[in-house]
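In this view, the complex is presented without one of its protein chains, the others remaining in place.
Then we have subunit A:
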Amino acid sequence: MVARRRKRAARESEKGILSPPGYSAIPIKFSEKQQSSHYLYVREHKVREGTKSSWPQKRTLFVLNVPPYCTEQECLSRLLSPCGPVQSVELQEKPDLAESPKEPKSKFFHPKPVPGFQVAYVVFQKPRGVSAALALKGPLLVSTESHPVKSGIHKWIRDYADSVLDPEALRVEVDTFMETYDEKMAEEEAKAKEEEGVPDEEGWVKVTRRGRRPVLPRTEAASLRVLEREKRKRARKELLNFYAWQHRETKMEHLAQLRKKFQEDKQRIELMRAQRKFRPY
């Protein structure tokens, strides 16, 4: 392994760091101690004409392959701040254009996911930051003495402590949510009530489940039930084994069943023979 490492080192110094076309590579390490590094592949965030993107053009840096120990947003912004002041950092599972930076999720109902390798959109305050970042040589160090990043046992203990949440805060959050929800429901109901029985401009009246007379619910299960009932009604009227051809047909059907079974069995036997299943010992 040592030999290989030396070889690799030699190769790197010879050729510089390879990067995919359009990207530049920045080596990143957890700390000084780590010998080989991962590579961040970065480029300027661009989208085709006409596509909407919530990240500002020119000022956004698109980062691939962010290692799992570098998932705090502060961490990336600290590493990239030498290039220029960072406005925001958004970490994602996959590159995703359509989604805008989301509103912060409730920590009670959406526990923090365990991070893997991620992609990041880093928005600088000035477009200059992007070009500076593209020219960055690295290697970047995630955990330094001045800014240690926890990993392993220390991280898990902190995570555990974080998972013990305050029930009071939870109660407050639930109450606020339910209040808004109730208001929304009340509003909808009032609106539905207003529309009840009022024909629209073409004269159609909307029938809702809150009407005076109960109606069939518009679900798939209900329509299936109706179909089933129809079928049963029809089957009850039919006569079985009444005509001679019906007799003949049932007999033939029985024979066909037997044949089919026989074929199946033969196939099964064939398979078992192939697996040498008939060697008793």
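One rule holds in what follows: a contact is a pair of C-beta atoms (placed from the backbone, for glycine too) under 8 Å apart; a residue touches a chain by one contact, two chains touch by 3 or more; residues count from 1.
In this section, contacts and distances are computed from a predicted model.
As stated in its UniProt record, the chain not included in the shown complex is "Nucleolar protein 6", which appears among "ER membrane protein complex subunit 3", "Nucleolar protein 6", "Methyltransferase small domain-containing protein" or "Ubiquitin-conjugating enzyme E2 2".
Across the entire complex, the residue among A:Lys46, A:His247 or A:Lys261 in touch with the chain not shown is A:Lys261.
Check A:Gln34, A:Gln87 or A:Ser131 against the missing chain and you find that the one touching it is A:Gln34. From the options A:Pro68, A:Pro85 or A:Pro199, the residue with contact to the chain not on display is A:Pro68.
Listed by residue number, the positions of subunit A touching the unshown chain are 1, 4-5, 8, 11, 14-15, 18-21, 25, 30-31, 34-39, 41, 64-65, 67-69, 94-95, 108-109, 113-117, 119, 151-157, 159-161, 164-167, 170-171, 174, 177-178, 181, 185, 217-221, 223, 252, 255-256, 258-269, 271-275, 277-281.
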